[in-house]
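What follows is a single structure, and I will ask about it in a moment.
In this view, the complex is presented without one of its protein chains, the others remaining in place.
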Amino acid sequence: MSHHNVKSTFVLGGARSGKSRFAENLAQNSGLERHYIATGRAWDDEMRARIAQHKHDRGPLWTTHEEPLALADTLKRIDAPSRVVLVDCLTLWLTNLMMEETCDIKAESAALAALLPQLSASVILVSNEVGLGIVPENKMAREFRDHAGRLHQMIAAEVADVYFVAAGLPLKMKG
Amino acid sequence: MSHHNVKSTFVLGGARSGKSRFAENLAQNSGLERHYIATGRAWDDEMRARIAQHKHDRGPLWTTHEEPLALADTLKRIDAPSRVVLVDCLTLWLTNLMMEETCDIKAESAALAALLPQLSASVILVSNEVGLGIVPENKMAREFRDHAGRLHQMIAAEVADVYFVAAGLPLKMKG
Partner (left out) sequence: MSHHNVKSTFVLGGARSGKSRFAENLAQNSGLERHYIATGRAWDDEMRARIAQHKHDRGPLWTTHEEPLALADTLKRIDAPSRVVLVDCLTLWLTNLMMEETCDIKAESAALAALLPQLSASVILVSNEVGLGIVPENKMAREFRDHAGRLHQMIAAEVADVYFVAAGLPLKMKG
């Protein structure tokens, strides 16, 4: 009778680590109706090309929702027990939030984490680990990795399973 | 009859990975008298705010020692079997050493690692992994991550337990 959603999963990994493909395979293997929330904003050609490539790679069995900011609202709106919802990725969502002038990112992060146990869909959240390099010289980059690290801790605390992906291989951290 | 201090622990993790909180929980759970060596130097407002916040978060049950350079001497001075000593963090200590003109960092690193098995206190050392990003363009940053990587290897070889922390979750690497 726990309210904890035992099917929620957090997939953390580096750039080009295979984390998205691993998350997509988890979603596919669930047998549920697949929904995809793309948080990336197509604000330049490099980004536009990546988004289009990813959409093409996923194929037609996915329903895609593009949502750069209102992630919690979108999760609530499309929530259903028959669905698996893949959010890719949290670091792009954070990037978008940081560009909003009046956004309280800690509050948004806490609200997203608090929502997860209340959803009936299986939710898989993907994010980039960005805190394992040299301290960035750029102040905004330092703030970004602080926001990302805090969000990752909050999300990891609320989900059932956490994987760290490197070189396409998952390492189970929780679950 | 081993001289090896079986209670020493090395906690390695990224920025905002939850490594300090994990280390503080280890210290608290030891039931020993808690001492904290803060190696960070309050050389600007951003740093001063972080140090003050950390001190406030730890609460009144900790005795705090601020020591930017003479880490080994401080460990020897406060050493006692009734104590757990948390060093947070080694990368800030390295940063301070690099600002000293006449410092032999390899020798200092080796001396710290060699001291650990001789202490009677339970020692928990926290450090930032900084070597998993792109090679920095800045030469001093490259030297810094070389120093950090070498120090981490030396420390990991001397302690009983090593944890890698990501998203607040510990992964045991040794012990």
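Read from first to last, the chains carry the letters A and B; within each, the first residue is number 1.
To be clear about the criterion, a residue touches a chain if its C-beta (ideal position, glycine included) is under 8 Å from a C-beta of that chain, and two chains touch if they have at least 3 such contacts.
Keep in mind the model is a prediction, meaning the values are calculated, not measured.
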Query raised in the report: What is the set of subunit B residues that contact the non-displayed chain in the whole complex?
Result: 10, 12, 14, 129-135, 137, 139, 145-146, 148-150, 152-153, 155-157, 162, 164, 171, 173-174
**Report entry** Hidden partner chain, residues of subunit A it touches
**Finding:** 13-18, 46, 129-134, 136, 138, 141, 144-145, 166-169, 171
